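Quick one: the structure is below, questions incoming.
Of the protein chains in this complex, one is absent; all others appear in place.
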Amino acid sequence: MFLLAAEEAAAHSWLYDNVWLIPALPAAAFVLILFFGKRLPNKGAEIGIAAIVTAFILAVLTTFTWIGDIADSGAHSEEAHSLVVDGGEAIPVDLTAEEGEVRGAPIINEVEWFGIGTDANRATLGTEANGHGEPAGGEGDTHADSDGHAEKSAFSISIGTWVDGQSVMMLFVVTFISLLVHIYSTDYVNGDRRYTHYFAFLSLFTASMLFMVLSSSTLQLIVGWELVGVCSFALIGHWWEDQANSDAALKAFLTNRVGDIGLLIGMTILYFAADQSFSIKTINEMAVAGDISKGTLQIAALCLMAAVMSKSGQFILHTWLPDAMAGPTPVSALIHAATMVVAGVYMIGRLYPVFFVGFGIAGGSINVMAFIGGLTCVGGGLLAFVQRDIKKVLAYSTVSQLGYMVLALGMGAYTAGMFHLFTHAFFKACLFLGAGSVSHACHHSFDMKADMGGLRKYMPTTFATFMIGTAALAGIPPLAGFWSKDEILVGAGVWPGTEGNGTYTIPFIFGMITAAMTAAYMTRAVWLTFFGDYRGHEEPHESGPRITVPLVILASMAVVVGFFNMPSGFVKALRLPEGWAHKFEDWVEPAGVATFVSKEANKFTHAKPSLSLAVVATALAVGAGFLVWNYYKRLYAMDPKATEYTNGMASRIPPLAAGHRVLENKYYLDHLYTGVIAGGTKGPLARAANWTNQNILDGLVNAVGSTSVVAGRFIYRFIDQGVVDGTVNASGSTASRLGQLLRGMQSGQVRQYATLMFGAATVLVAVFIFAV
Amino acid sequence: MTYLVLQTQLTDTGEWIANIFFYIIAAVAIVAALRMVTTNNVVHASLYLLVVLSAVAATYVILGAEFAAATQILVYLGAIMVLLLFGVMLTRAKIGAETDLDHDQKWIGALVAASLGAVMGYSLWEGFGDVRMPADQVPQRTEAVADEIFSTYIVPFEALSVLLLAALIGAVVVARRD
Amino acid sequence: MFLNQFLFLAAILFCIGVYGVLTRKNGVLVLMSIELILNAVNINLVAFGAFHQHLSGQVFALFVIAVAAAEVGVGLAIVLLIYRNRRSINVAEANILKG
Partner (left out) sequence: MLAQSLVAQSIFGQSIVAQGAAAEFVRPHIDWHAFAPELILVGWGALVTVVDLIGLERVRRIIGPLTGIGFLLAMIPVLTLWDLDSEIPRVLFDGAYVVDNYSLVLKGVFLFSGYVVVLLASNYMAEGDYYDSEFYQLIAASVLGMLIMTSARDLVTIFIALELVSIPAYMMAAWRKRDLKSNEAGLKYMLMGVFASAILLYGMSLLYGAAADTRLSVIGESLASADSAPFITLGVLFTIIGFAFKVSAVPFHTWAPDTYEGAPTPLTAFLAVASKAAGFVGLISIIVFAFGDLPELVEPFMWILSAATMTVGNLIALRQDNVVRMLAYSGIAQAGYMLAPLAVYGGQLAEAQQAIVIYLVIYAAMNLGAFAVVIIAARKTRSGDIESFSGMLRYAPGLTAAMTVFLFSLAGIPPMGGFWAKFWVFKVLTDGWELWGTLLALIAAVNSVIAAFYYLNVAKQMWFLPARDGDNSPIIIPPALIAAVAITVIVTLLTGVTGWVPSWADFPAVAAAP
């Protein structure tokens, strides 16, 4: 192995060259924990945490270096940048191109992994085509004749690191979330019988994801991709004593294998299309430059899309994701926030030119990616309505949010998609860990209806952080989710004044619906968990500091991270320093370097933010949240126990009288509502309010609530559990039955075997003689 | 006698005589082979096999492969047949007709054999329709065969010796009574 | 003389041998049928050798004869082994392993 790119540039940070340490540290920790973990006082957790802390520090340093370099390169200046010359390889940059052309060019360090055959040693071996006659080392001309594939055989595969905004962003997110998950886990899985094993795989999981993030070649990407899958298999099935858990692990793995076919085929197509290269850089460059035909890119993109669908839980390959909740909650947090499921989205970003050109994203109005993303975000959101299990609500919410990211990328809103990935990581991790904390308190139940309720009094910290996470997820300004969601909606280019890469009307509608729905189902979950009366058995208690501290950190991140990408108009309006606008875009988006989409035909544009859209979308979310809130409120008012068994409207009327009686002496709010609903005797105001309530609010609540519940249930029962699972099961059982049939042919009789052998030989030869 | 047959091939009459010899031998071989696979008596079957093997040896003589013919007689008739008869006796086969020698549904076997024969026959007919054997054929000398074996085919020859040794060791282990 | 008369004889013997191995239940008779097939191949080899005036055909046939001897020896050993354990050399009864 030798360094392909050894030249050291002065501007070149030590960190860029040694970024491989970041995945290597947790990988080493995995080995160490496996061998020595059991003998250590903390059963190996300390090694894992030490490794991840170091990796995190390195990742932070790398991030700051990267940001510093971007700043040095003068993000908004008109000059050319010194950054051009550095990097593992010289990066071809068109200096005549417009401003900011080279900002954020990737820094690639590659070493040869292995190679096969060089032209030189082939030439000495050349002989005649069928290999008789001249001994080896003969004439050169026969060589060319027989060894027409000599160049192809001179084949080498490189392994390397790829540092750019996108990968640095992921390095930060993965190490950050992983670190918090590690700390959280020391409490959460404390006393588990496979504690050491758990931490070992947590380390390996992190290492695999980091390895994948830093891939410089498609082959490396595949390896990382599969490694992530393997680790998730081990972690989801961590509590394998329960049959459901091991089944879920298997299901996750096998569903991913289905998508992997797409990945392998897609990558193979790209390999040949890019003149037999695995280099992501080469592939991207050729895709941008039009050296690969659009049709080829389209097929490749479709194949890769299948991989994204399975890994990132897009419809219709999402079914493994909710089942994967069987794993320990911190693992779910890691899977949903930073690793595994975002791998698909990350891969789209990494090979964005392939998708951008292949799907003709520029100037389009709908494409496969946007459609799948749209379908997923609406479908996932609907499904989240009907879950009893708090983790499943969050899981379907992840499905929905991943759909949002894919939707964004499908509409050409690269930065918006990546930004949403970034913000989502924090608040989703916060929510998952919060759910874990809740279940920790409720004796390891995740059933919101049976075992929760009213927890806000018992677990103030968890409640507060969960609320912040919910608000962020629902897109309430000024929390993180608002900014990224807003950018996605703007990116559709539909709203007046926003100029996106096309006019994606249908995806935009999907996006708006989802924005409303997200707020609604999260409100439902929050109500069921934290409001009303506690329905569990014993008194719940707040979790310990190792659980709450990560929650607080994540919640504060969920508040802050959104400000990294404020629109410039907003910044101006508030008279903030101008440099505060679009920071994330500056740091992460490789603004126009040759490896990214930039050429004329595939021009990549940014949408213009719109204040009116932000207001409307926020109003939608708040309104939807309010409706649901109102609905549960009223339900509760009728009967505090109602939430326990109610799912629809049907059970609302009968317990009315009983509810009335019970509520009399309860909360002030209940009194008010009871009065409003039942009274109607407190003057015209009350009467008017009552009328409004009865006819408008009630109708609205009824309509929205029942529609989404019915739709959600329908999709859950028939499509999710029926059609999709049914199809998967049916194809499985068909294969199985076919196997049984073929197995019957193996009768154990030699005579039959011999008949088959001679018979098949005869038939095959006859076919080839007479038919071919 | 070999020499005689081949000498006479040089004339038309000679070829006629050789042909007559051949067809008689072939007819005997085919009839004996058919009886071998259909008879109800194991001992008879082995005797029919004896006839086929002898007829094949005679065919080698007509083709001028004297050494192969001699080996055929020595190895097959002298060794393999004796081995098979031992097998018949050690497994206590009845002397006389038996009823349970064949599978039911012999037609499947017949069908496969017939279609295989048809495919082979068609291929050979298409390939060598009226190709004649060379007229100036001389017997292949044993000495030349020996030279060939000990030069070109020395590797398979040595491998064969290992094979026979291994078969010997293995067969003794497998067949002996513990 | 035609080359084909030898080749056809070989083909016929081959097919009769195939018929034998497909219909016989008795292990020894199956082994005999195998000999028939191998002899058919030998006729082919010797005939081609004579046709091409080339020694390899005969040499190949000699090798086949030797291998056939080894195969019969091994085959009989296994048949005897089965006979000892089962008191029968009916190959149709050997069907414990299947599926």
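Letters A, B and C mark the chains as written, and numbering starts fresh at 1 in each.
Everything that follows uses one rule, which is that a contact is a pair of C-beta atoms (placed from the backbone, for glycine too) under 8 Å apart; a residue touches a chain by one contact, two chains touch by 3 or more.
Keep in mind that what you see is a predicted model, and the values were worked out from it rather than measured.
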Touch partners of the unshown chain, restricted to the chains that are shown, please. A, B, C
Among A:246, A:365, A:445 or A:556, which residue is in contact with the omitted chain in the full complex? A:246
Taking the full complex into account, find the residue in B:45, B:58, B:119 or B:133 that is in contact with the omitted chain. B:119
For subunit B, which positions touch the chain that isn't shown here? 119-120, 122-124, 126-128, 141, 143-144, 147, 150-156, 158-160, 162-163, 165-167, 169-171, 173-174, 178
Positions on subunit C contacted by the hidden chain, ascending: 14, 17, 21, 27, 30, 34, 37-38, 40-41, 44-45, 47-48, 51-52, 54, 56-57, 59-60, 63-64, 67, 70-71, 74-75, 77-79, 81-82, 85-86, 91, 94-99
Residues of subunit A (touch criterion as defined above) contacting the omitted chain: 113-117, 121-122, 124-133, 135-137, 146-149, 152-153, 155, 157, 222-223, 226-227, 229-230, 233-234, 237, 240-241, 245-246, 249-250, 253-254, 257-258, 260-261, 264-265, 268-269, 272, 732, 735-736, 738-740, 742-743, 746, 748, 750, 752-754, 756-758, 760-761, 764-765, 768-769, 772
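Operating definition for what follows: only the chains that are shown with their structure count from here on.
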Per the C-alpha centroid definition, the whole-Å distance linking subunit A and subunit C comes out as 65
Distance between chain centroids, defined by C-alpha means - subunit A, subunit B (Å): 72
Residue list for subunit B, restricted to those that touch at least two other chains: 103, 108-109, 112-113, 116
Mind pulling the subunit C residues that touch 2 or more other chains? 18, 22-23, 25, 92
Contacting residues of subunit A [partner subunit B, same complex]: 751, 755, 758-759, 761-763, 765-766, 769
Of all residues in subunit C, those that touch subunit B in their complex: 1-9, 11-20, 22-29, 31-33, 35-36, 39, 42-43, 46-47, 49-51, 53, 55-59, 61-63, 65-70, 72-74, 76-81, 83-84, 89-90, 92
Along subunit A, where are the residues that touch subunit C in the complex? 743-744, 746-751, 754-755, 758
